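Here's the structure, in structure tokens; my notes come after.
Of the protein chains in this complex, one is absent; all others appear in place.
And then subunit A:
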Amino acid sequence: MFNFAFMRYAFAAGTAVAILCGVIGVFVVARRLPFMTHTLSEIGFSGAAFGAWIGWTPLQGMMVFTVLSALAADQLGISEQSSNHASDSVISAVSAFFMGLGVLFLSLSSQNASYATSILFGSIVGITQQNVWQILTIAIIVLGILALIYRKLKFDSFDSTGAETEHVSRHWMTLTFLIMVALSVSVAAQIVGALLIFVLLTLPSSAAQPFCRSVGGLIGLSIVLALIGTWGGLYLGYLTNWPVTFFIATIETVFYLLSLAYRKLNESA
């Protein structure tokens, strides 16, 4: 399997993305931002389509659109942890508009349907060596920033009231985190596609919740589950020629359902 360069690239990129999403996902879930994250990925689709129109790579287009959207969301105050119907409606409208915009850009760029499919559902085996380096660089930058603000981000994400009381600044923290999420979404979409961002950014960290009692534990297990899904998906995709994204999504969903069952069993015990 590793005799093929495209499989080596796919494993390298998949590993970097799984580790990045495993870590960031823990904070996305703690800050109750999965829906917001999904919206960012749909905006990312529109960015990739825009890139196709003006000659950028999908990753460049996605990064520009998602980072700008993260800044806008911060300004509009829809990134707060307390979700409500009003902010959900705003997010739904933004999401719908950008998906429509994405279709327009694709039409203007006269790309074929398979290009749209690869943006929406991922194309890990089409990853090039240059893509691998880009993904690795972004993953290292995001994880480096996280290492610098780890304790403060942990406090703000897992006890926002306490962090506010202790004057652990929340605005720059929220803004920095949203940019980190935007970058993570952009690279994760290269693997699982813009429509299935939940697969790596939310499911592994949600599945880890009932088994861990520390942030370090949650991050560790979330990375392991994301890696098993990504490696398992690549291997099964290689064996069967079926889409890798299907296998990754299935494996992560099974992990999540098992975790739900464990939680229910514990509650009834």
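In the analysis below, a contact is a pair of C-beta atoms (placed from the backbone, for glycine too) under 8 Å apart; a residue touches a chain by one contact, two chains touch by 3 or more; residues count from 1.
The rule is short, and it goes like this: contacts and distances are computed from a predicted model.
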Chain excluded from display, named as in UniProt, from "Ion-translocating oxidoreductase complex subunit D", "Dihydroxyacetone kinase", "Acyl-CoA dehydrogenase" or "Zinc abc transporteratp-binding protein": "Zinc abc transporteratp-binding protein"
Among A:Asn131, A:Gln190 or A:Gln209, residue touching the chain not depicted: A:Gln209
Candidate in contact with the missing chain, chosen from A:Trp53, A:Phe158, A:Tyr235 or A:Tyr262: A:Phe158
Residue in contact with the excluded chain [from A:Leu218, A:Leu234 or A:Ala249]: A:Leu218
Residues of subunit A (touch criterion as defined above) contacting the omitted chain: 81-82, 147-148, 150-152, 154-155, 158-163, 165-168, 209-210, 212-216, 218, 263
